[in-house]
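Can you read through this structure? Questions will come right after.
The other protein chains are all here in position, but one chain of the complex has been omitted.
Right after this comes subunit A.
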Amino acid sequence: MIIKALKKIWFLSLLLVFFSCSNDDSEELFNETPSTRIDQRISELQNLLLASPDGYRAIYFTKDDEYGGFTFYMKFNSDGTVEMTSDVDSETAITSSRYDVKMGTTTELVFSTRNHIHKVSDSNIPGLIGSGYEGNSNFMYIKNEGGNITFIEPRNEAVIIFEPVNAGDWANVNTSLARRSSLLPSVTSSVFQGLTIEDASGNKKVYNIDYDSLRLFINATNQAEDGTVTEISYGIAYTTDGLVASPPIEIDGTSYETFIFNETSMSYISTVGGNTATIGFLDEPPFITNDVLDIGVDFSTFLYRPSLGANPLTSLGFDAIIDQINTGVAPFGLSMFEFRVIIDLEGADGDTFLQIRLVDNTGAGLNIFYDMRPSVMDKKLFFEYIAPVGGNSIFLESQMQPLIDFLINTQGLYYTTTGNFQTFINTAGTFVNADDTSQRVYGLWL
């Protein structure tokens, strides 16, 4: 029985030998040997790189879930050198280095000695120590579409497209570099930045944006009326005309990628099928919290004392107010040490006031007082000015005017609680002048 079964197996395996031999091994999938095909692919890329006489431009987003991108201009020469410039930093002079086209994981372009492209793999950048922008020196050749060469960087799978340019385009590197300052705070710029989406019928959706100017990365958050929070993050790279976002910003089925800078509104605008997306400064916060309702309930004395340390939440516009006051009292040998705003929403006149302490260089000084009348309306805090209290307060009133104007403006103040003050247990908060949103002060509640 067993022998019979074995015979059967033996016979079947012989049949297998016949059939396996009859396999059609004459069919050639490739006409060339592997080494020839590798060589062909290498020369294909090598020739492509040399094909554009004035070189290529590429926007390299090293890792677009953490960083934005930079623009590189590159001209490849047949002697294995490449000339390059970039808008990574202010050193935009064209420098020369070596490149290789070789077989690695696939056909690869390697920038083999140092040039601009290696600035994004420099791990010694202040604020990004140990990682830098996490860039690479190797790029895998994927395809060529009408002279545009696509590469993939293997570590972060970043896609980079080399586009042919003219000699004149190289100077644009300074234009895109200069754009970097456009979203940075200035003395007159609003402290609110946003991403505004507007459809054809004028419906608006505003995202508050948090822009990291070192990483060139934006976190956008929208809080809907029902309290739902949506968040979108993307890197940006400045271009000659504006900026590009990567990954593209996807909102309600529309994808916004290329933004054009608008000089009038000083903002970046992308128009897709009747919808527009705008990145820029806002005249009002996208969303006003109810934090103002805690004033007089949870805390009532707000303190601003510059010697406690600077904070980016105090805007350059507000710093200008303090500078103005210090200039005003300098002839008396004084400077502002601190100011307090004591708020009593239920109290009588005299219970709410601004108290400013001015000191000389020995630390001795005087306190001056200005009575005000507080109220809360439309989620904003308003002060009505009453009068200075005491001789010194009257005498120095005009010097204190910039700060008084900040508080008693007709549009009121936006208030936001911002956690603990530095390393203290005190609650911290910010006030923004609703009439001039470049003015914001960060301080603590006593």
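Please note the rule applied: contacts are C-beta pairs under 8 Å (C-beta built on N, C-alpha and C of every residue); 3 or more make two chains touch, one makes a residue touch a chain; residues count from 1.
As a convention for this text, contacts and distances are computed from a predicted model.
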UniProt protein name of the chain not shown, from "Substrate import-associated zinc metallohydrolase lipoprotein", "Putative spermidine/putrescine transport system permease protein", "Glutamyl-tRNA(Gln) amidotransferase subunit A" or "Response regulator transcription factor": "Substrate import-associated zinc metallohydrolase lipoprotein"
Which of A:F11, A:F332 or A:F395 contacts the chain that the document leaves out: A:F11
Residue, one of A:R41, A:R98 or A:R373, that touches the chain absent here: A:R98
Touch list for subunit A against the chain that is not drawn: 7, 10-11, 14, 17-18, 21, 33-36, 39, 79-80, 97-98, 100, 110-114, 118, 121-124, 129-132, 134-138, 155
